[in-house]
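One protein chain is absent from this view; the other protein chains keep their places.
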Amino acid sequence: MSEPLLSARGLRLAFGGVRAADGIDLDVLRGEFLAIIGPNGAGKTTFINMTTGYLRPQAGTITYEGQPITGLQPRAIVRRGVARSFQLPQLFTEHTVEENVALALAARDGVWSPLAPLLRPRWRDEARETLERFGLTALADARADALNEGARKLADIAMAVALKPRLLLMDEPTSGVAASEKMGIVETLVRVLREAKVTAVFVEHDMDVVERFADRVAVWSQGRIAALGPPAEVLADPVVQREVIGIERHA
Amino acid sequence: MAEWFQDNSGLLGLALLDGLASAGLIFLVAVGLNLVFGVLRIVNVAHGSLYAIGAYAAASVGIFFASLGLPAWASLPALFIAAALVGVVLGPLIERFILRRIYGQEEVLQLLVTFALFMILEDVQKLIWGVQPVQHDVAMRYLGTFDVPFAGDVVPFTAYQLFVLPGVALVVLVGLAWFLRRTLTGRVIVAVTTDREAATAMGIDARRVFLLTFTFGAILAALGGALSSPTGAIVPGIGPQTIVLSFAVVATAGLGQTEGAALTALMIGLGRSIAVYFEPELEVVVPYIIMLAVLLVRPQGLFGTTTTRRI
Partner (left out) sequence: MRRFETLLGLAAAVLMVVAAILAPWLKFVLTIALAKGIAVIGIMLLLRAGQVSFGHAVFIGLSAYAVAFLAPAVPEALVLLIAGTAVATVSGLLIGLFVSRYREIFFGMLNLALSMVIYSVLEKFYSITKGTDGIRVELPRFAGMALERADFEWAIFALALVLAIGFALFARLYLASPMGQALSAIKTRETRLEFMGVPARQVLLSAYVLSALMGGVAGALIAMTTRHVTPLLAYWTASGELVFIAILGGAGSVLGPFLGAVTFELVRIYAGAAVADAWQMILGGVLLAVILFAPGGLWGMIQGALRRRAAP
């Protein structure tokens, strides 16, 4: 097996008395889809926030492609190829969907670039092409604040994918999406990410989604990883079923 | 350094007494601004104009009382009556007919609406009271002077500046703290300040709270102006001067902090009066220097709290 794409070792972070990360060790393998599950408050989002530079761990290291990235600014981490999407979609609400994606492309190529006027047609074409892959072509000219939740989620992820990351962290890509749309959205996502050869880590509450699409599952519990392995194995574990999935199904 | 303090301790003492009086006035204006911002989320640029109108109105009411043949002591309650009148008339008028129409709009528009109000009220003052200095210091003269020992001699301070100004500020501070913590209306105001969505979701009538708070803030601004009126001539331009000064206090203290505003007003009042005694050119600059220094180290202000955005 090749060296992992991302390695976290001994990550610790406490807010007041709450231990959001209490010694996290995790390797993300190249090309895999890794699902993170666990009850609310277990520290799943905190892990994404630490990996992408929004929060700085109090202890521990994060290595990406063999280089330490612990405590770097979000924008420095993005430049190295780690992008993220958000539980609450973070779109530029005054712009259209296409402009949102085009701006992400401009950000990737450098907003300071003196070539910007020449690159604009290329960004527009590439934005349209990206939206097509996400099935959002019909909404390209809609203002971002006029979309429904499912479309906003997809647009949010499309912006992250436009950055051409090698690792994408998604915070609850299907939460708030109508049940009928859910599987469609996930299928779109998986297809796009496989095509682009992006390694993905995603926080998920829906066990059906996890079972169908994840290569491995990490179970979070009180800032620790309680179990890690293929979905069939992990989800069948009686402890996981009782401690995590039981709570999940309730919640 | 220690030597300098010893040599100048007398002057410093006098500066302290002067500073208390000016801190009292600054506090009254700043705390009103702060309260209005906390609840309405609008920085009221016209707040200084309410101060100026309070000052002019106090002089007018004082002169009117004198013309009725009332004794000199009546000029003291006249100050409070004038402030209440200004606040109770202008406050609801402004809130109900102008501010209410722009709640929830872009910040720049809200700011500009109060700037428009400021422009209008500046000229209202000129139309009513003219551009010549207005002076009415009966209240201050009535209370007489109080001798403060200095360098083997005495310096007469007016009892008004020595006791009334800091006293009223202290009463307002304590009264406000009590009102905000112990009364139902006060608690509602605090609730709306800390979390407007939650407060309105709980069924609090935001409109009533906004009206009440704005009127209250207007009264405090006018009271600051009214109390300042006996201490000197009232001239055009005191409104814009006062508002920038109270911005400085509010920003230094941290938005929404009542006791913090009091301490900051004290700090800035003292800073200014010390400057007057030792480096008069710096008087005007001192508040802003203090503000910049504080915000450089603590962007949220001395007593403000930060919140991390949830993403």
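Miscellaneous remarks
Labels A and B are assigned to the chains in the order they are written; within every chain, residues are numbered from 1.
One rule holds for everything that comes next: a residue touches a chain if its C-beta (ideal position, glycine included) is under 8 Å from a C-beta of that chain, and two chains touch if they have at least 3 such contacts.
As the structure is a prediction and not an experimental result, all values here were calculated from the model.
The chain not shown here is in contact, across the full complex, with A, B. Within the full complex, the residue among B:35, B:113, B:199 or B:220 touching the omitted chain is B:113. One of A:55, A:69, A:104 or A:207 touches the chain omitted from the figure, and that residue is A:104.
Note on the undisplayed chain: of the listed residues B:165, B:209, B:238 or B:255, the one touching it is B:255.
If you put the hidden chain back, the residue from B:27, B:56 or B:247 that touches it is B:247.
For the chain missing from the display, the contacting residue among A:12, A:30, A:95 or A:128 is A:95, taking the whole complex into account. Remark: the residues of chain A touching the chain excluded from display are 52, 54, 73-75, 78-79, 83-84, 86, 90-95, 99, 103-104, 106-108, 111-113, 116-117, 159, 163. Mapped onto chain B, the footprint of the missing chain covers residues 37, 43, 45, 98, 101-102, 105-109, 111-113, 115-120, 122-124, 126-127, 131, 240, 244, 247-248, 250-251, 255, 281, 284-285, 288-289, 291-292, 295-296, 299, 309, 311.
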